[in-house]
Every structure is written in C-alpha cells, then in structure tokens.
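Apart from one protein chain that is not included, each protein chain of the complex appears where it belongs.
By written order: A, B and C. Residues from 1 in each chain.
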Amino acid sequence: MIQVALFGFGRIGQMHGENLYKHPKFKLKYVYDKDYSFARKSETKLKAKAIKHYKIALKDKDIKVIFIASSTATHINFIREAATYKKTIFCEKPLDLDLDKIISCKKYIKKFSPKIQIGFNRRYDPGHYFLKKSIDQKKIGTLQKIIITSRDPAPPPLVYLKTAGGIFKDMIIHDFDLIRFYLKNDPIKEVFATTSDLSEYVTLLKKVNDFELATVVLKSKKGVLCTINNARHCSYGHDQRVEVFGTKGMLISNNKRESEVELSNQQGTNSKKKLLNFFMERYQEAYYLQLHDLADLTIKSKLPRANFDDGHQALVLSIAAAKSLKLKKIIKIN
Amino acid sequence: MIQVALFGFGRIGQMHGENLYKHPKFKLKYVYDKDYSFARKSETKLKAKAIKHYKIALKDKDIKVIFIASSTATHINFIREAATYKKTIFCEKPLDLDLDKIISCKKYIKKFSPKIQIGFNRRYDPGHYFLKKSIDQKKIGTLQKIIITSRDPAPPPLVYLKTAGGIFKDMIIHDFDLIRFYLKNDPIKEVFATTSDLSEYVTLLKKVNDFELATVVLKSKKGVLCTINNARHCSYGHDQRVEVFGTKGMLISNNKRESEVELSNQQGTNSKKKLLNFFMERYQEAYYLQLHDLADLTIKSKLPRANFDDGHQALVLSIAAAKSLKLKKIIKIN
Amino acid sequence: MIQVALFGFGRIGQMHGENLYKHPKFKLKYVYDKDYSFARKSETKLKAKAIKHYKIALKDKDIKVIFIASSTATHINFIREAATYKKTIFCEKPLDLDLDKIISCKKYIKKFSPKIQIGFNRRYDPGHYFLKKSIDQKKIGTLQKIIITSRDPAPPPLVYLKTAGGIFKDMIIHDFDLIRFYLKNDPIKEVFATTSDLSEYVTLLKKVNDFELATVVLKSKKGVLCTINNARHCSYGHDQRVEVFGTKGMLISNNKRESEVELSNQQGTNSKKKLLNFFMERYQEAYYLQLHDLADLTIKSKLPRANFDDGHQALVLSIAAAKSLKLKKIIKIN
Partner (left out) sequence: MIQVALFGFGRIGQMHGENLYKHPKFKLKYVYDKDYSFARKSETKLKAKAIKHYKIALKDKDIKVIFIASSTATHINFIREAATYKKTIFCEKPLDLDLDKIISCKKYIKKFSPKIQIGFNRRYDPGHYFLKKSIDQKKIGTLQKIIITSRDPAPPPLVYLKTAGGIFKDMIIHDFDLIRFYLKNDPIKEVFATTSDLSEYVTLLKKVNDFELATVVLKSKKGVLCTINNARHCSYGHDQRVEVFGTKGMLISNNKRESEVELSNQQGTNSKKKLLNFFMERYQEAYYLQLHDLADLTIKSKLPRANFDDGHQALVLSIAAAKSLKLKKIIKIN
C-alpha cells in the first residue's frame, strides 16, 4: 500500500482523508494541519498519526505521496518542498491565485521532474468523463460547442469568499479546466465575460467585490464555441450540467440525484427529487475515483488527467475573464 | 370530396363532426340526432344540414359514408341499415354490449360485404401505433410482454355509467383491442381479472355494480403475457401508457402533455405539467388520423386498422374478464 | 367571419393559407402572389380567389385583414399600402433588413394608427409561452437568466440565404424577440456576439458571408443575462429549447416530438424519437394559435403579442450583434 501524508484537515481535507482510508491502494500515515487539534481528529477516525510539523512527513522515506488539501495560499510552498523531497504530489485546486507564483514554482520544481496531480474533480465525474471519451472517439463528429451550466446552491460564507479569489478563480476555474480537458490540443484563444447581480446575495458579494451571476464565452483556435452559465445560488440544489455539440450528435451530462424517484400529482408529473445540495455529495464519486489516478501516477508514473500545467492554464483563463469583464471586450490568449 | 352523414351529435358526435369538417377529403352533408335541436347546432358551425329522419341520408345516393356516433344501443341497427344501403360505415366503439346482437348482425350484413371501420382510437395514436409498427418490424425481437396503464381522470357521471356496460365493456375494451392489434395473428387464449374499490368513488360505482380499479392478465396462444392496469380516477390527469417488451428491446409509449415544460424549484426538479385531463384531448390527433383510413376505405377499399370483427372480439374478451372476476379463475378463450 | 387577403403564396404563404382556411373565425377570400400560377393553387385547395393585382384586395371593403407572407423585401410597401386602406395587418418576420426603411414606414403609417401583428411564432408556442406567463406571475422569483438553444436541422438553400440577411437578421431575430418578450419592460442594454464555422457547410455559408455557429450574450438594464446558442445544422432535428432561471426556480421549455415513445435496447435506454425536422412542423401549433390574436386584434382591437415595434426592436438587436462580431466588443443599446 502506498503511504500518504495529508496536509490540511479542514472540511475538504477530512473528506480526502476518508477516501484515502477506504481506498485499497493507500495507507494514510500522517495528517498535518496548522491547527494540531484538527489533525488529531484523524487519529481515531482514520487511524492516522497527527503531526505537529509537516517536515516529519517529508523526511519519512516511506511516505510516497504528499496530499495537499490545505488553504490555497499554502499550496505552492508545499509543492516546492514536496518536489524537493521527490514525493508524488496531489494538490487541490486552485494552485494559487497569483500567476507569478505559479510560474516561478514551475521553474523551480522543473529540475525534480515531480509527479503532480491537480484536484480538478470534474474530470473524474463519470458523466463528464464519458463526454470526454465520446469526443475523443468522434462519437459526435467534430466538436463544435461546449455549454456548461454550473450553479451552486448558495454562496460560500464571507470568511471563505474573502480569500477565494472571486468567481472566476474560485468557481469558474473548474469550468475553464473542463473545457480545456474536452478541447485537448486545441487551445482557447479568445475569452469574453460578463456578470450580474440581482438577488439578495448582492450585499454579501459586494463586500468582496464578487459577483452573483456570470456568463463566459470562449473560442478555441479551431473555432469551438464554449459557453459557461454560472450562478452563485440555485433554489433546486447544485445544478451541474455539461452539453457538447458536434456535427454528428450531442451529449448532455445531466444532474445526479440521491435516487431516481418521480412523483406525479395534482401539481405536476414526473417530478424528480431536488438536486444534491453540496459539491462534496455531487462529486463524491469523482473525489474517490481520482485516487485511482494518483495510485497509478505514484506506482506506474502514468500521467493523471490533470497536471501542474492544467492548474496553471486554468488560472490564465480565470484572469483573462476578469480582464474581459473590466474592459468589456474579448481578451486574446497567446 | 366524400359526402358523409353523421348519426349522433352528442359530445363525441360533435367532435367527429368538427374533424370531418376540417378534413380535406370529407364533406359533412347531413347530421342526424334523435334530438333534432342538437342536430341543428351543426348547421351554422359545420355548414351541414340537420335531418329529422336518418333515412334521408341512407336514401341519398351522394352519401357514401354513414358515420355512427350515437348511443351504443343504436349502433347495430344503424349498421344493419347502412349495410343494406351499401354505405361505407364508421361506427364508434363498442359495437354493442350484447354478443348475440353482434353475431346476428354479422350474419345479416355478410351478404352486403360492407366496408366497416370501428372507432378504436388507440390504434391511431401516433405513439401507440409506432409500437405496433416496431413490433411488426421485429425492432424488439420476439414480443413477450404487453403492459398497459390506463387511468381516467375521474369516473363518468352516473347517467353515463348506467348504460355503459361496466369497466370491462366500456373502458378496458380499448385495452383489449390494443392488445389484439399488437398480437396480430396470435389470439388470446386465457383471461384473468380482478378488481378493487378503495376510494370515495365506491358509492357512485356500486350503484351500477361497477368497479374503481381493475387488473387484467391475458396470455396469448404463443405465450405473450399481457397486463392491463386500470383505474377510474387519476389525480394527475389521463394516464395512458403502453409498454411492449421483447427479446431484443423494450418500447414505451408515454403520456402526452400540452407542452414540454419542466419546472425545477425547492419542491423538486424537472416536474412536467399535469397530463391532459380528457380523452378527447389526449386522443385528439388519433380521432383525426383515423379519418384518413376511412377515406381510404371508402375510395380504395383499403382495410382500416379496426374492423367489425375487431369490435366483436374485443367484446368477447370483455365478457371473459367479467366471468373470470366472478369465478376467481382463468377463463379460456376458444 | 373575418375576410382576409393573403399576399404571398410560397412555402410559408401556403401554410398560412391552410390555417386561415381551417380557422373558424376567418374566411380566406383572395390570394395574391407575384407569380399568378402560384396563387391559383389556392383556388381548389382553399376555395380562395387568386388575384392578379393585390390592389383588388385593398380596394375590397369586405376585406378586413391583409396577411403578408411574401418575400421580406416587399413587406414594408405592403404595410404602407394596407395601412392607407385602414386594413388590419399581419406581417411575417422580419419586417425588413433595413432599419431606415422600418423607421420611415413607422413615421408614415402613424397617422393611420394601423392594427399590426408581426409573425414572431415563438411567442405563440405553448411551451415558450408558458414560460412567459410563469415569469410574469413570479413563479421563478426574480428573472436572472434566459438561455436559448436554437439549432436548425440544416442551412436553407443558397437561393434563400442570398436575400435572408444573415444569421442574425434571419434566424437569431426570433431569439432576440423571444428574449424581449420575456424581459417585458426591461430593455436590452448590451449585446455581444461571436461566431464560428467548423463543418462542411462552411463553403455554402461563406458564399453569402454567413456563419454556421453563433453565440450571443445580452444583458438587460436590470441585469438579466441572456445567452443564445445557435447552429445552422443539427444531426438530431430541430433543437429548440428555452431555459429561464430565477431566484426561486428554473423552467425549461423542451423539444416536442411526433410522439412520446421511448426505446430501450442494447444501445441505450429511454431513447426518444428524433426531433421534428422542420420549423413548420415544430411551430405548427404556434402558427395556428397566433391567428386567435389576429382575430381579436381585428374585431376587438386587442393588442397582439408582437407588434410593429417588436419587429423594429428585434432588428436593432440583430444589427448590434453583427456589429459586436465585427468589433469584438460589447455594443451598447440606447
């Protein structure tokens, strides 16, 4: 079994910890969190050892994987150090909010040729991934349009929003990455973005100069038109749909529900249940499935679906979108 | 244009009258109703001539089609007379409630070899008919099961129920006929029926010795198992579904709605509108489409989807079902 | 019955002619077409009188409605003349391709206060219209997003494309109008458009400087974000969907099919039939339903869903979209 150290034991770290515990190929040895009392929660639950300093994990030769699920601002430093110690690295998205830090990290770690996987969970969602395979197999002919709908049930709390980097870097970065995944070798060359604020959440979002609704249009070098329709709230749950349209067909990756029950009564017919309300439920399977790639990366050096460069390029698009919004025009990507 | 006389101008007669008026191949010349004031309503609306005696229509050589939409008890006599006058005949279902009357009529009209179409509208519903074609084209391999769900929005009024002949002869006769249509040359050999009464409608239905809920199971000579799930009421509209299952696939003819709108909110997602609430809306298209067959029968002597014998055999099954209910066992059909 | 003269008896004129013939409130008296042999086809079929000069209809005092279904370039003149003769006017979309001609016509006809209805059929589609009513009734709370998908089965022939005015004025004008319908008193203030060409149809479309794929983003004064996803071809039929998203819910007006059959077999499950392949089938009901408004406009002076100004404003947006495409930036609407 592959021995892992997990950095960060907040909400998302705990979820990753449980997945690592359940996964047949991993053994969670250490858990580090800047708040040691958090890390200790892993001891009974996941039978891991809480450590007060992360260096312990880096120096332990049995540890093959450093799994970074700590706050965004700490990602780059952990990657630098883990690379130095020749560990396989998993890092949650986004890599960082600052492009320069990413670029300088990239240069620095180059000499270690580290094995790095980025936590873009959409790439591992069975539905979204089925679209990827179908596009590659030309099941819909030539790809022409990608349309993503992504609506969160409600905005995150203010404390989260303050450091999240805004709707483009925090939320839509997933959609930028998914589009890049589908486009493969066909890079984005144009980005256009517009936003709006219409609901009660405006007050909250204005405090951090963020937006409630966004529509982003991208065009690839070959001419694929991509649309992202996002909202920070959604009355019926976590709406996550992807549509890909090609010359020979169209595929939609639809929403998942807790069960496939349909109700018909005086009010209407074939009503399905509310959507799952939380991203960790919606992408539960994806979070688990990405561990298979991490195992393969560690043992067989097999490339994961999302690597360091994917983390880098998704941020480039996030920044371009913010710029388009400001200048009210198309931003070209080199 | 084919000149037609319509007998019966009640609710269903009026609907047929409008369809004949709109249809490019027919000209509605006469309307007869035992209540002359009813018939007169057709004059302004459909530009037909109301007649006080139906013989006028029979004797008019320009009249090619007698269209019988009067009350059930009058069907057989009208058929006998129209046959004598060598008219093409359309007759609403059921032919009659009395098997002997049907058999003796059959013998009598034989010498006139009349062209007769029976108004089994299900056979003309685009969805239900698509299943028929697919079965014949072996799209689902060997047919193995037919499952019909038929639920009326609410029971008819007492005055109608009194002469309707009960759930098997009035309502389920449509389903018996549809099963016979799908089975083609494979006759039904066993019938089993059970009923129940659980709702507030019991009081009404008991007055006429009728039932609220029925389940009928039939088996064909080749071994196709057929199930009919009926109810006299349905909170969400007129539920009309047909499922056919074969060795290589399964087809469902689903419910139609006024529009294809789906609502998602706090209560649920993808909720469609209530089903159409009335059989004349649900089968509106079927009622019109069966006129094409009537035109072809009149002009080209092309056999219609449902003929006199189909009317006869459907009643045989209705009677067998009632008998099975009484004896609590399977009834064999010769 | 309201006496009507139909101008233009090509493909769409013939369809309108049949609807007028079937509609209980109209009597089609005259049909005019610049090609008299075309007009004559109406004589046997629709029992109308073909006329060699349209003035005959204008001068006939019994004629209450002039129904304009001739080629786009003739619309404005017919409107001017019909207004002069105090007729109620129905005119197919688009009013014209030239904004100046529309504006000058508007000024000219003002003194006659003519009753005019424009043929924006989407407004009469039962599904799309249900969304309109639901928005107005605040069923989805505050409207925030409108997302239209519109994909034609295949591009029109070259001869049509030559005079059609391009994808924005010919095809997307329907979507601009529908968005205006939903937004009601909240005008569009920003338009952004991008296009692409990726399939075999490029050769055809380049001949007329037209585009295969388009994405248009609009923002209303209040902040509603609208997206239009169009394509000139679609392998699975005529894809016509509208989604409206609000603070309290979301509604989708989905595609219609010939029947509600679903197939399950080795290849997949619950596969529905191909979409209707032609706009006159897809919007058949809408084309008929808009005649009810025309009758009410004529008799009761009740305002129709789409009037002259709607025809005007939709063209303004079409022109803005073309400009945005050229300048690669947002175009502001005053």
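By our rule, a contact is a pair of C-beta atoms (placed from the backbone, for glycine too) under 8 Å apart; a residue touches a chain by one contact, two chains touch by 3 or more.
Because the structure is a prediction, the values reported are computed rather than measured.
In the complete complex, the residue from C:113, C:163, C:270 or C:301 that touches the missing chain is C:270. When you scan A:197, A:262, A:281 or A:309 for touch with the missing chain, the hit is A:262. Checked against the full complex, the candidates B:27, B:40 or B:233 give a single residue touching the omitted chain, namely B:233.
From the set B:51, B:95 or B:213, the residue in touch with the chain omitted from the display is B:213, counting the whole complex.
Checked against the full complex, the one of B:61, B:107, B:133 or B:328 touching the unshown chain is B:328. Interface residues of chain C facing the missing partner chain: 235-237, 239, 255, 257, 263-275. Interface with the hidden chain, as seen from chain B, comprises residues 141-142, 144-145, 147, 149, 151, 190, 192, 194-200, 213-215, 217, 219, 222-225, 227, 229, 231, 233-236, 239, 245, 247-250, 328-330. As for the chain not pictured, it touches chain A at residues 22, 24, 45, 125-127, 130-131, 134, 139-140, 248-256, 258-266, 270, 273.
By our rule, only the chains that are shown with their structure count from here on.
Closest to the protein's overall CA centre, chain by chain, comes C. Comparing the centres of all chains, each the average of its CA atoms, the largest separation from chain A belongs to B.
Per-chain Cα centroids separate chain B from chain C by 39 Å. Each of residues 248-250 in chain C touches at least two other chains.
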